[in-house]
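Missing here is one protein chain; the remaining ones are kept as they sit in the complex.
A and B label the chains in the order they appear, each numbered from 1.
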Amino acid sequence: MRHRVRALAISALAISLAAAGCSKTTNSDNKGEGADSNKKAIVVDKEGKTPVPAPEVEGARKGGQLLILQDGDFEHLSPQQIYVGDAINYGTGLFHRTLTAYKEPVKQGDAIEVVGDLATNAGVTTDGGKTWKFTLRDGIKFEDGSPITAKDVVFGLGLSYGKFGVQGPQYLQAAADPKREYQGPTVDKGKPVPGVKAEGDKTVVITLEKPEQAVPYWLTYPISTPVQESKFNNEKYETEFQSSGPYKIKEYKRDSHLILDRNPNWDPKTDPIRHQYPDTVKFDFSVNRQNQTQRVMASTGEDAAAIAVSDVAQENLATVAADPELEKRVIQGATPYANYINMNYDRIKDVDVRRALVFMYDKSAAIKNAGGNKVAVPSTTLMAPVVPGYKKYDAYPMGESGDVAKAKQLMTGKKVEKLTYCFVNTTNGQKAAAIVKASFERDNVFQVALKPIDRKDYYTTIGKKGNDCDLVGSGWGQDWPDGESTLGVLFDGTLIKDEGNNNYSYFNEPSINAELKKLREMTDREAAAKAYGELDEKIMKEFVPVIPTTYTRHYSLIGTKVGGAFLSPLYSQVNVTRIFVKA
Amino acid sequence: MLRYLIKRSLIAVITLLMISITTFWLFFAGSANPAAQMCGAKACDAAKIERINKSLGLKDPIHEQYGRFMSGIFTGREIGEGADAIKCPAPCLGVSFRTSEPVLDIIERGLPVSASIAVGSAVISVLLGVSLGIASALKRGGWLDKFSIGFALTGASLQIFFLGLLLQMVLVYQLKIWDRPRYVPPSEDFLGWLSGMSLPWVTLGVLSAATYARFARAEMLEILSEDFVRTARAKGLTPRAVNIKHALRASLSSIVTIFGLQLGGLLGGAAITETTFDMPGIGKLAVKAVGDDNLPIVMATVLLAAFFVVLFNVIVDAMYAVIDPRVKLS
Partner (left out) sequence: MADQNPYLQVKDLRVQFKTEDGVVKAVDGVSFAVERGKTLGIVGESGSGKSVTSLSIMGLHNRKRAAMTGEILVDGRNILNLPEEKLREVRGQQVSMIFQDPLSALHPFYTIGHQIVEAHQVHHKVSKKESRKRAIEMLDRVGIPQPAKRADQYPHEFSGGMRQRAMIAMSLVNNPNLIIADEPTTALDVTVQAQILDLLLDLQREFNSAIIMITHDLGVISQIADDVLVMYGGRAVETGTVESVMRRPQHPYTWGLLSSVPSLHGDANEDLVPIKGNPPSLINLPSGCAFNPRCRYAMLGDGRPCDLEIPQLLQVQERGHSVACHLPEQERVQTYQQDIAHSGVAQ
C-alpha cells in the first residue's frame, strides 16, 4: 500500500524520496522484530479454521471512547479508493469488512494469517489459481440490517474498476481485465464485472486468465468491501457508506473529525478478527505530529485513551526513549519499508564495483539524518523484516559507516568513471544526495556527480529504461505480505518495460527471473516464503543490484488508558481490532 | 457612487481573472504532477497515470481546462463523464483531485476557522496596538513609549510559528494552564470556541498589535504636529478632546488602511498561523493542496485570498469616504 506522506511534515525518512512510496523498517539487532525463521512465515487459512467470534482479549472491557489523533483527514474512506496504509488499517479495522483479511500477530515476529473475513475462508482454488471461490458467512449484515450478499460484493468490486476505484490498488483489475476496458458498474451498466461473478447470494467467484496465487491477499484490500447498489450515491460516496464492521459513522465532518459508534448489526459471531470494546471511536484530524506527541505524552483527560497516528515527533524522540514510563506506551517495531540505493545493472557491470559501493555507503549518516535508531536501522537484506520468509543475513559485514578499506581492496586495479547519482530535488532528496556523495567519495574511491531531478519528473525519469542514472535512491513497502510483492516486483528482469519501471536497478538475471517465476507460481505460499528468503540472500551475495541502506521503524505513542494495542506489521499503524479503553 | 462600484468591481474581476490565469499557468509550468502524486511511487505505470489523468480531466489542453474551471464558477458544470458525472452547481470551483469532494464544500468548512482567527486576532491587535501606539505617541519619550517601541521591535522580529509553538509548548503542554488550540463552531459551543481560539488570537493578536502600535505611534506623532491640532489646543480644548476628537479622528484613515491591508492579507498569513496551531482553516488547506498538487483547491484558495485582498481594498476606500469628507468615491 501507499504510505502517507504529508507535504509539510518533515519526513524523518530522508533517504527514501519525498514523493509517495515507502519509507519505513526494522532493526536487525532488535530481537523479535523480524519474522522468526523457525516459525511459519505466513498462514493462509484455506479451510476456515480461524475461530469466530474472535477470542476475547484478556483484560478488555466494554465502554469508553477511543481517540485517534491524526494530522489531516483520510484521503479516502470510500472503500474502493482506499490505498494508503492509515485508511486501510483504520477502515478495515473498524468499519469496512472485506472478503479476506489479515489477522495480524499480536507478538512481533509471529506469522501473519490470511483468513476469511466476510468469506468463510481465505479462498479456494481447484485449478491452481485461475478460479477462486469465496463463500460468504451466514448472518453478515450492513449497518441498516440488510444482509450482505454476493451481489453487494460484486458491485463493490465492480466499482474498483472505474472512477470510484481509480486511486485504489489495481492488481485484481489488471489480472482480470488486462486491457482495462471495463469502466465500472455506473458507466458500463448491466455489463458483467470482468472476472468477478456472484453465484447465488452466498458465493463470489473470481476467474482469471492466468493463475494468480495472490488473489486472497488482493482481496484484503477494501476493493472487496460490499456496496449496496441501491444505496450507492456517486456524489456522497466518499463520506456516506454503509458499514459492515463493528463501528458505523455517527458524525463525519471532513477535515475536522469522525465519530464512530457501535454498529448494532455487526455480529461478532461472524467476525474472526474484530472486537467492539469502546463505545465510540473519535478521530481528530487536526492534530499535527508535534501536538500528537505532546498530547499523548501528557495523556490527560480524553487524551488518556488516545492513539497518536504519527510517529513520535523528532524533537521528542530522545525524551521518550529515555523515559521508561513513556517508553512503555510506545508502539514500536519493524515495518514493511526498506530503503535502497539502486545501482544500474547495465551501467555498473562489475559486481566487485557494486560490492565496493555497498562497503562505501555510510548507513549511520543516513540513520542520523532520518532521526536516529528509533525510526531507522541499518539494513542488509532486500526484504524488510516483516515480509514473510525474511531471512536475516549480512552478506557484507562492516561497521555502520561502511568499510572503506574493503572497498579499496575490491577496487584495486579498477577504474570507474564518475558515477551519477540521481535524486528528487527536494530538501530531503538533497540531504540524501549529500550523504551519498560524502560516503562514496571517501578516500577518493569513487567520484559522484549529483543530478537533481524535478519532483514532477522524478519517477518518470528513473522509471525509464536506459536512463543515465548510475545510482538512484528508492524505498519500497510490499503491497501484500509475500516475497512476490517485493522481490517479484523489484528484481524480476522480465518485467522491465520501456517506461514506468519499479526495478530501478534494471536488474535482469535469467537465473533469478526463472526462480522468481517458479516462486510466483507456487500454490503453497508458506513454502514459497522460505524460498524467497533464500533468494534474497542469493541475489545480494552473487549480484548485488542495490545497496540496502535502512529499514524504517515505527515508533508512536498511545495513551495510558489504551489497551489491546499492537503494531500492525503490514500497515505500520496501531492495530485497532483488539483495542479497548481501560477503566 | 454607483459608477465607482461598477468600476471597482470591473477592476476586481479583471484582477481575479489575471490571478486565476497566472495560477493555472504556474501550476502546469511548475513541478506539479497530481496523477503521479496520487499514484505513488509504485505500481504506477503509464496506464494508471493515464487513468488518473483522465479521471481528473487533466488530459485536455490547459486552456480548455481553464475554460471549464472558469465557466464552472459562473454557470456550474458537470464533473466527470456520463453516469459518473457529478453535478456541481455555480459557483463551482471544481472537486478535489484527492477526495472528489466539491471544493466549495471544503472551502466552506475552512472559512469559519480562518475567519474566526482573523476577526478575533484583528480585534485584539487593533485594540491593543492602536491604543498602545497612541498612548506612546502622547507620552512620547516616557516609559510607555519606550516599552511600546521595544514591543513593536520584538513583535516585528518574532515569528508566529516560533512564538505560537513556544506558547503551546509551555502554556498548553508543560504548565497546562491554557486551553489547547482547537476550533469548534461558536454556534455549537460558544465558550469552547472562545477558549479554543484564545491562544491563536492572543498570539497573532499581540504579534500584529506590534505593527499597529508602531504605525499608530508614527501616525499620531505626525498628526499631533498638524496645524489643526494646534488650533484645537488654541481653542482651549481639554487634552482629551484634542487627542481623541481631533488627533485620533484624523489618524483613523491611515489606521483603517493598515487594518484593511492586514485583514485582506490575513488569508495569506493564515497558512502559517493555521499550521502552527493546527487549525483546519483555508491556510492549512492551501498548504496541503500545494503539496498535493491539488489544483482545484490551489485555485480556489488563491482566488479566495486574492478576493479578500481586493474586497478589503474596496472596503478601505469606502471607509475613507466615510471618514474623510474630502474623499469622494469616483
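Quick note on the criterion: a contact is a pair of C-beta atoms (placed from the backbone, for glycine too) under 8 Å apart; a residue touches a chain by one contact, two chains touch by 3 or more.
This is a predicted model, so every value here is computed, not measured.
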| item | value |
| --- | --- |
| Chains in view touching the one left out | B |
| Absent-chain contact - pick from B:73, B:232 or B:287 | B:232 |
| Residues of subunit B (touch criterion as defined above) contacting the omitted chain | 226-228, 230-239, 246, 249-250, 323-326 |
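Everything below uses one rule, namely that only the chains that are shown with their structure count from here on.
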| item | value |
| --- | --- |
| Subunit A residues within the subunit B interface of the complex | 2, 6-8, 17, 19-22, 71-73, 75-76, 83, 162-164, 166-167, 169-171, 180, 184, 186-187, 189, 234-235, 238-239, 253-256, 285-288, 290-291, 294-295, 297-298, 300, 454-457, 459-460, 463, 474-476, 479, 489, 497, 499-500, 502 |
| Subunit B to subunit A touching residues, read off their complex | 30-33, 36-49, 51-52, 55, 80-84, 86-87, 98-101, 105-106, 109-110, 165, 168-169, 172-173, 176, 180, 182-183, 275, 278-280, 285, 287-288, 290-292 |
